[in-house]
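The complex appears here minus one protein chain, its other protein chains still in place.
Every chain is named by a letter (A, B and C) in the order it is written, and numbering of its residues begins at 1.
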Amino acid sequence: MSARNEEYDFKWCPGCGDFGVRRALEWALEAYDAKHEQKHSMNVVVAGIGCSGNMVHLLEGEQPFGLHGIHGRTLPLAFGVKMARPELNTVVVAGDGDFLSIGGEHIAPQAARNLDIACVIMDNGVYGLTKGQSSPTTKFGVKTSSTPHGKIESEVFPLKLYMSLGVSFIASHYSSKPKELAKLIGQAMEHRGFAIVHVQSPCTTYNDNYDQLKGDPKKGIAPLVWDIPADHDPSSHQAAEDILNRPGIPIGIIYKGDAPSLEDRQNEIRSKVKARTPEQLLETYAL
Amino acid sequence: MSARNEEYDFKWCPGCGDFGVRRALEWALEAYDAKHEQKHSMNVVVAGIGCSGNMVHLLEGEQPFGLHGIHGRTLPLAFGVKMARPELNTVVVAGDGDFLSIGGEHIAPQAARNLDIACVIMDNGVYGLTKGQSSPTTKFGVKTSSTPHGKIESEVFPLKLYMSLGVSFIASHYSSKPKELAKLIGQAMEHRGFAIVHVQSPCTTYNDNYDQLKGDPKKGIAPLVWDIPADHDPSSHQAAEDILNRPGIPIGIIYKGDAPSLEDRQNEIRSKVKARTPEQLLETYAL
Amino acid sequence: MQSHDFVIRFAGDGGQGVVTSADAFARTAAQVGYHVQTFSTFPSQILGGPTMSQVRISTNPVLSPGDQVDILVAFNEDAYKFHSPDLRKGGVIIYNAEQFQLPTGGSSFGIKVDEMAKTTGNARASNMVVIGAVAVLIEMPLDYIEAYVKARFTRGRAEDAGIIESNIKAIRLGAEAGKGSGFHVGELAPPNPPKHKQIMITGNAAVALGAAAAGLEFYAGYPISPATTVLVWMENNLIGKGKFVYQVSSEIEAIGALIGAGFSGKKAMTATAGPGLSLMSEGLGLAWMAEIPCVVVDVQRGGPATGLPTKTEQSDLLACMHPAHGDVKLPVIAPGSVEECFYAGAMALNWAERYQGPVIVISEFQIAERTQNIPRPDLGKLAIENRRTYSPNGNGQQDGFKRYSDWFGGEEMLPMPVPGGPGAYVANGSEHDEIGDTTHLPQHHVRLTERRFAKVKLLSDGAFEAEHTDAPALIMPWGSGKGSGYEAYLQLRKQGIDVGWAYTMFLNPLPEKLLALLRSKDLIIVPELNYQGQWSGLLRWQNVRAESITQFTGLPFKTGELTQRLAARLSQRREAKVHA
Partner (left out) sequence: MQSHDFVIRFAGDGGQGVVTSADAFARTAAQVGYHVQTFSTFPSQILGGPTMSQVRISTNPVLSPGDQVDILVAFNEDAYKFHSPDLRKGGVIIYNAEQFQLPTGGSSFGIKVDEMAKTTGNARASNMVVIGAVAVLIEMPLDYIEAYVKARFTRGRAEDAGIIESNIKAIRLGAEAGKGSGFHVGELAPPNPPKHKQIMITGNAAVALGAAAAGLEFYAGYPISPATTVLVWMENNLIGKGKFVYQVSSEIEAIGALIGAGFSGKKAMTATAGPGLSLMSEGLGLAWMAEIPCVVVDVQRGGPATGLPTKTEQSDLLACMHPAHGDVKLPVIAPGSVEECFYAGAMALNWAERYQGPVIVISEFQIAERTQNIPRPDLGKLAIENRRTYSPNGNGQQDGFKRYSDWFGGEEMLPMPVPGGPGAYVANGSEHDEIGDTTHLPQHHVRLTERRFAKVKLLSDGAFEAEHTDAPALIMPWGSGKGSGYEAYLQLRKQGIDVGWAYTMFLNPLPEKLLALLRSKDLIIVPELNYQGQWSGLLRWQNVRAESITQFTGLPFKTGELTQRLAARLSQRREAKVHA
């Protein structure tokens, strides 16, 4: 049941990681508003289709504008929003299936343009909303309803993928520490360029890996996540690569470049080329 | 005018790099037939839409089977061909726009599966067939009909992209040495897994960069292409990365991994799981 | 007096055993020879949320989910509130007394379901408590349920006996509670078991099985409700030598893969829903243009775009028949029942091979998820059509055969060359000449456009139903409208209204004789679950005087309501005639 709308008929399962991500996103948006002295309606949340995408309806408190479209197309939509109205704080929320499988084609172009948006990806290693099929981040060999004999496709390593595509801000976190996560999401929003915060957000129903992520000393499970050391230099490509080559899941900002954003590049052209009015354009066809 | 069909109404422009690639592909197919003692009709050429894709109609001599579909979808088609009939030698021919822009989404999945096909990509840094718009490999800042003020999107480095996506055989060449190229294409066909031979194939009409590629001492132009040293170990990831970090365009095999192909993985499951006949399946629903 | 037909609805929160109770009850009834059909609605969330599953049980074949509820089992208060309006007069509500209380004196009684189950030593037997109570209300012998329990839990394990015993205890406890309530809903007539063998299956499983039986070899799909279960079925069953199944990265990849496989000689299929169908638009145009056999099953859900993923609607018909730009009109088979799903799956593969092109099966949420007992198909008698593959003299060389040469009719298509065999050509999505090379010459475009449409006529010998065709007006539903439509038709006849019946699952091409019949009538009324009246519109396009009765609530037709609307429409017509 959504805070804004009692009738809303989707609920996350108890314990779903997306609850924590929601809290973090709410905090990050609030902080952004405060810092930039902007109205909350200056935020646009573009959501994918999946349990994760339902985020846009479940945010509590004052509502931002939302765009909840079709499966896999958050980035084209966000591209349209941002380049139409660069002043809007544009945030994508999507799942691993939405963002990396059917929507996978859209990452490279936005990275190449350095579109100034922040993406919060909720990775649960599974298709939650369609009830448990394998996703690109499902591990090799894992059995799911659509891989009853084990997955035979190598898994995607999203952070490495973002890095190789030239995404200009790459961060990684997990859903259990919403305060820290909120800070990271805030930094992604501040970053002038294409920013992705990739969040491990466990699916308690189809792929409950809380124990693996956080570790459980009682069960003898070592945690997968580890904090990126404070002395890491995120502006260094090489340092970022090194982080990504270590096992487990690094927590924090992995990379932060400073290429001009698409809007900057666009403005440079605008400053050089003289625009013509429709009347002037019409005149060029005069007989 | 095609050798098989005088009425065929597409011709490459004089000097187009695709002529050389055609010759190389013809030789490679012939050699493959001979080596595997197979009929020429065991080859299927899946072509993209572009000047490059017209290759499938312009091959001389005995004809392989061809599939000339829609823009950007060579890989889904080839996936269908290969997994339907693993015994077919399946070759993709496509341009930089077809393969990397509209079709870009399909590379990662095939890499993750290690689909056993060979792709010959004709990169001319431009959309030839639609008359000269920018493509993903068009360099930053270059003016084309669709970037009259200069391209403002970073260019894609295809070889690095393939590497990061886990393509298991990556080679690079250019169109002016069809004999060498034929050998590379042959090796790609022999490779059991996803193989890409990325060919610089200049568009003499919209992006004539023969001089830059080969160099022209008279004009003081240093060649872009350089031969990969004979002692390069293509099975080494690191060695491959090193090659790709050097400037210019390396010629030869950059990487060759040995992961099992999708068919191998599939066969492993087949050997473990008992198949049921339709009658047996029907029986599971018996009342 | 005995009753021949009951509707039992189980409703509550997902996870309270709603669906398992309905399923157990349906199987119990089916096993002793009743006819059953289930209908369920789910929320779009994953765990919990308001869920209902109803079982219609009858001594005769069941055609529709049933309008009114005889017994409502309410697992929580919300369910009670939401569903009690559907209870018929004289119906009874059984509620979970651990969750809420209703005042006595009404037509309801409470059972502490879970508590009772626990006393059997098997907390999971609560659905048997419920079923026991339901059974006594309609005088269904408890033996039936016990037989089901025995069959269900005899799995050759040590614990079988214990589980069976506790379940039987639960049945009896429930029955006692039912008896104790003093309520009585009716007396279920004894079953009238059909002579033929039966299977119990959902629509989606039936489509999948039909396709498998017709020789399906290649499946590529992407998950989407309500088609995902077809993918899962295939992943589990389409295995073995020469077969391939895969979850691909998108529907665009799926249709591409089908075309590659169909081109290579394999029988290939995918199943999707509206959003996936839309993404396949360009690929379907290619399959049509290049003449590649393949089958796409569209399991319709509601609405445009992401729409209503867990609701039922028949609004994809236009998109299925005309999925892409250019002159394209695909063969479409629309099963109207679970049984027809099986034959639609098989026939679609046959059609694809026969006319050498893409075929659409348009199914629907309510049929896909419905469980029903149907006559067991006789695979030995199933007509399977295989591709006419080109193989002239076995020398395997190029021999001048022309894949796309003139063909303007005749009894079958010219054979199709297949890679590895002779007759190499290019399957081409650009307009082409005889060997598949691109051409822009008018004569080829004219010739091949005509060929593409002419060969669809090879499929116009489909079966159809027609009754009382001398009536001036016919009722002609399609797809899921068949069941409630036929029930309504029978009721109208009973009321003495002069109306006829026409039905086919072969929407394009329409069986030739049926089309002639339709054109000869003053009025064809099409009940359909969409806003635009898509099928009646397409019939008017074909010069049939058709009109729709539409509903677009995301729910199935109710027979009673439909009967009224049909009667009103028909009497309007009579009046108009009188005044004319």
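As a working rule, a contact is a pair of C-beta atoms (placed from the backbone, for glycine too) under 8 Å apart; a residue touches a chain by one contact, two chains touch by 3 or more.
Please read all numbers here as calculations on a predicted model, not as lab measurements.
K.L.:
One chain isn't shown here. Among C:H4, C:R540 or C:R573, which residue touches it?
P.N.:
Touches the omitted chain: C:R540.
K.L.:
Among B:S101, B:S168, B:Q200 or B:S261, choose the residue that contacts the chain missing from this document, as touch is defined above.
P.N.:
B:S101
K.L.:
When the complex is taken as a whole, what residues of chain B touch the one chain not shown?
P.N.:
9-14, 49, 51, 68-72, 101-102, 104, 127-131, 133-134, 136, 145-149, 205
K.L.:
For chain C, enumerate the residues touching the unshown chain of the complex.
P.N.:
So the residues of chain C touching the missing chain come out as 43-44, 274-275, 277-279, 281-282, 285-286, 288-290, 298, 300, 302-311, 313, 315-316, 318-319, 322-329, 428-431, 438, 440, 442, 445-446, 449-450, 453, 530-532, 534, 537-538, 540-541, 543, 552-555.
K.L.:
Of the residues in chain A, which ones touch the absent chain?
P.N.:
Residues in contact with the chain left out: 2, 4-5, 7-10, 39-44, 46, 54, 56-57, 62-70, 73, 75-85, 87-88, 105-106, 108-109, 266, 269-270, 273, 275-276, 278-279, 281-282, 285-287.
Definition applied: only the chains that are shown with their structure count from here on.
K.L.:
As a quick test, compute the distance in whole Å between the mean CA positions of chain A and chain C.
P.N.:
Here chain A and chain C have centroids separated by 38 Å.
K.L.:
When the centre of a chain is set as the mean of its C-alpha atoms, what distance in Å lies between chain A and chain B?
P.N.:
32
K.L.:
Could you list the positions in chain A whose residues touch two or more of the other chains?
P.N.:
101, 104, 136, 149
K.L.:
Mark out which residues of chain C touch at least two other chains, giving numbers and ranges.
P.N.:
If we look for residues of chain C contacting two or more partner chains, we find 249-250.
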